[in-house]
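One structure below.
Here the complex is missing one protein chain, while the rest keep their positions.
By letter and in written order, the chains are A, B, C, D, E, F and G; residue numbering begins at 1 in each of them.
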């Protein structure tokens, strides 16, 4: 089993922490994992993206040139990464923020109204968790338990309510697909 | 014709300007020349020495490892350079300041009371010129005319009296050997 | 008829600025742009962008620009001004750039009295690299490299650049302003204009220190940012003019060599 | 019975000093040596020799010594003192070393309030490299790189280091003395002693600036040298204490983060 | 009538103009722009005097003022 | 009787001690030492008070004073 | 030994240094290594160590000079521009025989360049960007685990030989996260043997002097010849490398750090297609594993160097090969990151040629 994932969106959408969560959950599940952020100048705004690899074998390169899954959190990200997705791969689109439609017909496309779902739960800040939940369900690359256990590790200073909310959002994401 | 010369003495004895004068005179005489000072930290005191090559052919290395002539202006210089003089070479010693005697018996040794001679002319500062005069006479490597013409070039800001005095000292040096 | 009473200055390009929401850099950029435009010098100005968030200034100012090594703006400005004394030269710098790595270059350009203008944006933090301590970070203030607050015993005291430079002979104009409120913005613009004029009149070195918000790396909202400038920064970094050309006496040029000749 | 009333301090080694005739470095060396001896700290002192004529200081002071890169004495001292707070650390530096290439390190060590002592020998010239302009070269003064006399328009103005550092919060002791006459030598020694004591008492950063003769590169005799200090240097670089621990107020440590939380 | 124009591409929703306006003319949009930010909008356009104070503090030169 | 001792290996003949001495005790030797310098010597030894002023200014720590 | 941690490479590096006994860090922020000082700013005080944010890289390296002269295990880190500024200091430290450890988390150059991962500072690291004849031991990790475990090796060698040691890594390894296990017991620096050259309290011993100069004619040459002996010994004893499937290889990849992982990807992809690819990964860049490469080149006649630069490592490979095999280069400078697929393409072309 090998999953190369790219997640991409605006700075501030929690792309990086979602990616770390993914990697942590993979490790918790006993897989090999790597996480690599496309770090930029640290200013807010602009786009943020990261690459995660989850694999049952040792990972050579952590570079994900051709993702098996692309998680798209904003419009520009679709344009930038769509072409790179592996044939037969998965395109996971936050349709709350992405109006455009992908041109590829050789990949699986899944839309999620992540912001709407999150907003209903009280804050759009957890839209990233919704997307991760959906990813976990669709690919089976990571388990919900792995994700849940990892939340506390990734956000060590977060209060329990927040963790619970995140966990809830993961679930809603799973349910949405 | 090839002459490798090392001049050595205290800082302040005019070793460097004497060396430059030698080189200038050689050039004026139509020879190839190089001059190389053993420059040190610039503070006063300590020893100063320089290497001059005068040659009728193009000069490869300006480094004088085995001088044809060694001009010794103080005691420590004798100890330091004596051994390096080429067999059959010349050891020119300012005996006003050098009490020790060379151990070599395969070189020509010439003593000059340069400081006494210079002092009689009014200043020990021209002892270097006395030595150069003696060198010119003994080796014929440079002409008195060449030296005289070069004085003004080497000391462009010196007054005529000084130049005349230097020139006189050169002569006295020639006469002393 | 409707009139535009506030429009974008031609001193800036049209390119979107990459700074964070509420960042003071944008305001300072605009003021410099307006001053260039008003003084009619945009065409003959050469600007220097620092290494810092405003590295991008080389895209934003509508004049010839150059982007050099971190902290070396004043040295680069010196090179430029000496070769092109007909041009107006300004160096735009952050606090890390100017007062940490570039401290020597800043002081020496000032001491030489280079005819340059430094626009010094003091936001008490390293913006671009993600919020490390700056030489102007206040005591007790948290940063990513002073996680428990700046402790003077470990990390020393913040440096007051205007006060420091005011001890030098050569600077002709030194002022500290802020851009957190409209009234301050207006004063800041006056100071910047004066600094450029001092250069245009060949009067000497000029520097304007501008207290500026960095909400991102202070971990606050933009509105909290302007409060922080008001309540914490200004009390420590008093606003005002630290040196003006009026107060500057003519330089007497003694000739020690003469003295030496007579001793 | 005959008594030695002045003898060579044990704070210095027996090695002959290589300085030029009439050079002030030797006097300053002796004073530092005497102070170390009198304070009983020679064994636990680590001295830093600069790059400059006094690079050889690492042979002359009778304590552990280190010789680092040109101008970086204060940084090296910082590294040493932080690792060995039990040791007394002094950095001996010339004007080029301290105020030109090392300006940033000097200011920042001072601003951090490092518990170190800097012995700053200001002879208004670069000695070791043969008489180039120093940051403290007086206006009009000739040097091998200001052959027509230092012209402020080209080469800027001399920098007054004590005055500059006095604008910082952290320094605990700053004084300027000279060693050209016996009375001054005595005062210089007092200041040096005080500077070491400030360090021993953990009170903060200390620096003594010593006006000193460099007859060789001033192209004068040693006697003319001391006249030059008296007539030209002292009027420009006033002697005295620029900062003392008495005048130092306790540091208030504000906590901006708290403010931020409440804005 | 005095009014402001907010360039929604430039505006980053920092709200500095909101507090700078003495007449509380400006508020924040509920809808984010293509940039991901929620831009400033006139909420009480009728109160605008064209004083330019909002424009003075806007870090993104997003405001133009007409009178 | 108070007196000074000049270390002729250390002395570089700078004459600072000569002018520092209030009693004009010190003068310069006419003969240079092995170092090439002309060292200081007591020229009026009887006038020496052992005040140590000469030693204070000597850059080469070449003077020791006895009393 | 430890539970598996998911760590950033930079944090692993910092934590690894602390566990290896580092108690003094001075550095200046620069992307992509900021996590190193940020981590140490709280971690070092925790173990009684000192963290200083220096005013510049120049100051930082000179603080190290002082602190290491007192015998402490010290560290600094930076990226391209900052490492350049440290070259004078590194040359001094080398001349003075002081043991230090530092890291270059490479980014794209020259100049301000960018902050993407790159390997353009290989020459600087292995040839000495500073002045004079000196060498620095260079370790090149290729995983977060190695980022965490190499500082210990560096300190041990640094003190054994009194030499500067470094980790040459890049923004990818610095920024990526991976599980890590530390392979050594934490070092208590107080229990390390005393250094008989360190400055400090001179009570009851001769005073000590640390310097990098000797102005007396001839002496410095002797000092440097001593350095040369040390370097020779290190070249003989301290070479480290990893060889992957070289036994039957028909083409040999040579790559270090990030590009060695990419090369491994290519190797795995290629082997699946039946192409006999081997990989030689230098772990120490100086001393360089010349012998093994020379040996392999007797048999494998095609060698491809993969690096994220215009071609720097390739020179060391050629120097080792001495014409015995054909040496090719796939170089992506200034932030270009090759992919396994891309490298495989190059391999295929070479195999056909």
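Operating definition for what follows: a contact is a pair of C-beta atoms (placed from the backbone, for glycine too) under 8 Å apart; a residue touches a chain by one contact, two chains touch by 3 or more.
Since this is a predicted model, take the numbers as computed values, not measurements.
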Can you work out which residue in D:67, D:167, D:184 or D:224 touches the chain that's missing from view? D:67
Answer key for D:126, D:173, D:228 or D:242 versus the chain not shown reads D:126
Which candidate, G:10, G:41 or G:309, sits in contact with the chain we can't see? G:309
Tell me, which residues in chain D touch the chain that this view leaves out? 51, 55, 67, 69-71, 96, 100-101, 103, 126, 128-130, 132-133, 135, 144-148, 154-155
Residue-wise, where is chain C in contact with the chain that is not depicted? 42-44, 46, 48-49, 55, 58-59, 62-69, 72, 75-80, 82-84, 86-87, 104-105, 108
For chain G, residues touching the missing partner are 58, 79-81, 83-85, 87-88, 91-96, 106, 108-116, 118, 120-121, 123-124, 127-134, 211-215, 217-221, 223-225, 227-228, 231, 309-310, 312, 315, 318-319, 322-324, 332-336
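We take it that only the chains that are shown with their structure count from here on.
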At minimum, the number of touching-chain hops separating chain A from chain E is 1
Chain pair, C-G or C-E, that carries the greater number of C-beta contacts: C-E
Suppose each chain is reduced to the average of its Cα coordinates; what separation in Å results between chain A and chain G? 34
If you average the Cα atoms of chain D and of chain G to get two centres, how far apart are those centres in Å? 38
Can you list every residue of chain G that touches 2 or more other chains, as numbers and ranges? 31, 52, 55-56
Two or more other chains are touched by the chain A residues 41-42, 45
